[in-house]
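Just dropping this structure here.
Yeah, one chain of the complex is gone here, protein chain that is, but the others are all in their spots.
For chain A:
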Amino acid sequence: MMKLIGAVLIIVATTWAGFEASRHLTERPRQLRQLKSALQSLEAEIMYGHTPLHEAARRLSDQLSKPLSWFFESFAKKLTDSETTVKDAWEESLKEIWKMTALKQGEFEIMKQFGETLGRHDRLSQQKQIMLTLTHLEREEADAHDRQVKYERMVKSLGFLSGLLLIILLL
């Protein structure tokens, strides 16, 4: 009886781990798409709305859904509340939020580099920077999509099967 309970626990744990990993894989392209649309909205706010940066960030945080909205929220908060440069505020918010997203190091570097250019040029070069960042993110998204298609099913069945194997070995 104890053996049976242990076996069920092992199977549940490894299967859960597999599903968690596959969820991570599906989250990444979705969040990258959101990030892209966020940058596009930011561009629109800057180019056509002439909105100040903290105002634009606050609006973005209202528009977006969970993990990314936190990023823009904390960015806006840092800009209004504390005496800091845009670059520092951007980077700090990125670091705070990064653990909660499914995104990887590549996107982090891209966003960090974008933050360094933010608010330092006129509108036209700012638009060009946003375009550049968008192309980089596009590339990352294609990569993320490839990985999702390739590994999603594998990770799920791998979790279940490794649990099964472990049970047989321990029996």
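Throughout what follows, a residue touches a chain if its C-beta (ideal position, glycine included) is under 8 Å from a C-beta of that chain, and two chains touch if they have at least 3 such contacts; residues count from 1.
Quick note on the criterion: contacts and distances are computed from a predicted model.
*Asks:* Which name from "Cytochrome bd-I ubiquinol oxidase subunit 2 apoprotein", "Anti-bacteriophage protein A/HamA C-terminal domain-containing protein", "ABC transporter permease" or "Stage III sporulation protein AC" does UniProt give the chain that's left off?
*Replies:* In UniProt, the chain excluded from the picture bears the name "Stage III sporulation protein AC".
*Asks:* May I ask which residue of A:40, A:63, A:82 or A:157 touches the chain that does not appear here?
*Replies:* Residue touching the absent chain, from the options given: A:157.
*Asks:* In the complete complex, which positions of chain A touch the hidden chain?
*Replies:* On the side of chain A, residues 150-151, 154, 157-158, 161-162, 164-165, 168-169, 171 touch the unshown chain.
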